[in-house]
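One structure is given here, and the rest of the page talks about it.
The other protein chains are all here in position, but one chain of the complex has been omitted.
Naming follows writing order (A and B), and every chain is counted from residue 1.
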Amino acid sequence: MFFLQTVAPTGGVTSNEVFDRYPDLVSSIGTDMGAFLPELVLCLGIVWVIFVDLFSKRQDSRRPGWHALGVLGLSLLTLVLGGFPSAEEAGSLFHGMVVRDGFAVFMKLLLTIGTAICVPMVMSHKDLQGRRMGEFYGLLLGSLLGMYMMASARNLLMFFMGIEFASYTSYLLTGYLKGDRKAAEGGVKYVIYGSVASGIMVYGLSILYGLTGSLDVGAVAQALIVTKASPSLLIITALLCFAGFAYKISAFPLHFWAPDVYEGAPMPFTAFLSVVSKAAGFAILIRFVVAFGAPGADGQALTLASGKVLDLDWPQILAVLAMFTMTIGNLAALWQNNFKRLLAYSSIAHAGYLLMGVAAVVPRIGAEGDPGWQPVLFYLVVYLFMNLGAFYIAQIVAARTGTEELPGFAGLGKRAPVLAVGLFLFMISLIGLPPTGGFTGKWQLLKAAWENGLHTLVLVAVTNTVISVYYYARIIKLMFLDQGDGEGYVLPVGQRTAVVLMVVPILWLGLFMDSTVHLIRSLSFAVIG
Amino acid sequence: MNWEAVVFWAMATLVLVPAFAIVFSRNIVHMAFWLLGTLMGVSGLYLLLGADFLGMTQIFVYIGGINVLLLFGIMLTRSEPVYVRRLAKRPKLAPGLIIGAFTAFTLVSALLGAGWRNVPGEPTETAGILGAFLLSEYILPFEIISVLLLVVLIGAAYIARRGSREGAE
Partner (left out) sequence: MGNMLTDIGLGHYLIVSGILFTLGLVVVMTRRNAIGVLMGLEMLLNAAGINFVAFNRFSAPERLDGQIFVIFIIILAAAEAATALALVLNIFHRISSIHVDEARAMKG
């Protein structure tokens, strides 16, 4: 019934040798730990913030927040001190479980900064006051640890574990506001559909294992080339695996959870989900696409990308998904009146733009010169600051007006000019207009897609940008042209500084993007193989 | 018929008959008990494949833990089940079954059409080897999952705790 097939040897120790070679296998663990400091800091930090909260005499909900910030700062420090590994230094740790390369370090920095911006938002959020917050910060740091794994995974088991770690903590954080009905509903929807998506993904991973006899991504990628699997099975496997990633980045057709979850979750955590969680999803998707997405050379070798559905090849499938994602997000955003829901659909649309960048990665895999994923990473940096900034201002406004609906923003230009100007710039950047980072970022994504032959996709993306002007401009009009009731207020210095601190990177990335682009281009990427 | 074939067909029946029953059952408690059969069958398949440690773990964790947890969940929410989807009162099976039959056909034919590597090998005792692998090559996921369990269970305990003063409103 089945034919004998030759597959490249899987490498590693066999079952018969594992006892004899056990001392060698264990001996490298200690040295690997040295390169693993940021993760260790997080592990200890999780326990630390929970204990701090447990032994606080009074219910001070801000205190664990300061400690969480300290943990994040320490983790950031160890990352920076470790530096970006060059192409020669890049390698794998813990017997190939995770990689240490420039890409992973850059993504970890991005994720840590994003989380660190969310923590002060949590500390000042009014619904989260007077609760036990140790668990909240423990879960938040745990989520970040899972995302570190996602950014650096090199083994199918670590792919799965990283996604699951980041997801479970996110489910719990969504439902953290226990008295709140929307939070409870959002939490249940998120956990149910999220588990199903990862269940589908793990089935795909099992087929991948069967095709190649290994879990190590490098060995899998090599073995796939020799395996004579049918194209239909390859494409089924790729789509099953994609389900898990699509859910994390809220891409079509697994985007439907986002609006309810974003609306139900506490605002700072919505910001975290829409930015940090999405960035981690894209990091692991890029790893997956670079490892398995290369089209087979000269039509002989087979990879996951060799399969076709209805005559579409893998970049085209990604392009179609990107088109649907951005169009659905933008069209639905037109009708929203709740700010969080509007930003939820807007973030689905942005997942579409980013997916366009990933589709453009595929033809460049293995090519000399810049890595194809450079525009995606640049846009993720811009997106981090503009979206977190928009959420931050929305939270301040919501605390003042007591509503998260759009009319709460009416007349903001008169009441709080600093907030209004800040939000104006973030909206300009979300549309993608100069002189902001949104413009330079989107320009690079469009350029990459155009140069790699995805012309239809570029046209759809430009049309979508025009559509999106309507709902972003609606907020701008509300702020500056409409009359709002409510009195003007003076912002505390801390909030004013925070707004300025987030505006500066947006303008800087818009005006002087070269240094960042250069940095991203110079990052090493441990190509598997 | 050799004994392996007999055990395989028995276990395959034990997996699939309850699985079909779960699809058609209207009673959530019955579903949970049918699931018990499926999980037992999967455990039997593991044992048949020579995965002795996994087979026992499946019984302890899945049947002793997860299935019982699901039954508790059913009991606690029996008066008013928690629904996740907007649908008619009775689940509409027909479209699901048609899509399912199509998926099953595509999936199984693709799985059987592939040329799998077939290496003859005899099953051995696995517990010791698994332990050695987990503590050497797989030490990282092993440690990470312990952190995961700690964090997730603390979080779950916080969320599920009833009647704490802060969430009482």
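What we mean here is this: contacts are C-beta pairs under 8 Å (C-beta built on N, C-alpha and C of every residue); 3 or more make two chains touch, one makes a residue touch a chain.
Remember, predicted model here, so these are calculated numbers, not experimental data.
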Hidden-chain contact residue, picked from the options A:Lys182, A:Arg400, A:Lys414 or A:Arg496: A:Lys182
Subunit B residues touching the omitted chain (full complex): 1-2, 4-5, 8-9, 12, 15-16, 19-20, 22-23, 28, 31-32, 35, 38-39, 42, 45-46, 49-51, 53-54, 57-58, 61-62, 65-66, 69-70, 72-74, 76-77, 80-87, 91-93, 96-97, 99-101, 103-104, 107-108, 111-112, 116-119, 121, 123, 126, 129-130, 133-134, 138, 141, 145, 148-149, 152-153, 155-157, 159-160, 162-163, 167
Where the missing chain touches subunit A, by residue: 1-2, 10, 12-15, 156-157, 160-161, 164, 168, 171-172, 175, 178-182, 184-189, 191-192, 195-196, 199-200, 202-203, 205-207, 209-210, 213-215, 259-260, 263-264
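Going forward, only the chains that are shown with their structure count from here on.
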Inter-chain centre distance, subunit A versus subunit B - centres from mean C-alpha coordinates, in Å: 29
Contacting residues of subunit A [partner subunit B, same complex]: 2-7, 12-13, 15, 18-19, 22, 25-26, 29, 43, 46-47, 50, 93-95, 97-98, 130-132, 135, 138-139, 142, 145-146, 149, 155, 157-158, 161, 164-165, 168-169, 172-173, 175-176, 178-179, 187-189, 192, 207, 210-211, 213, 227-230, 232-233, 236
Contact set on subunit B toward subunit A in their complex: 82, 84, 106-107, 110-111, 113-118, 124, 128-129, 132-133, 135-141, 144-145, 147-148, 150-152, 154-156, 158-159, 164, 166-169
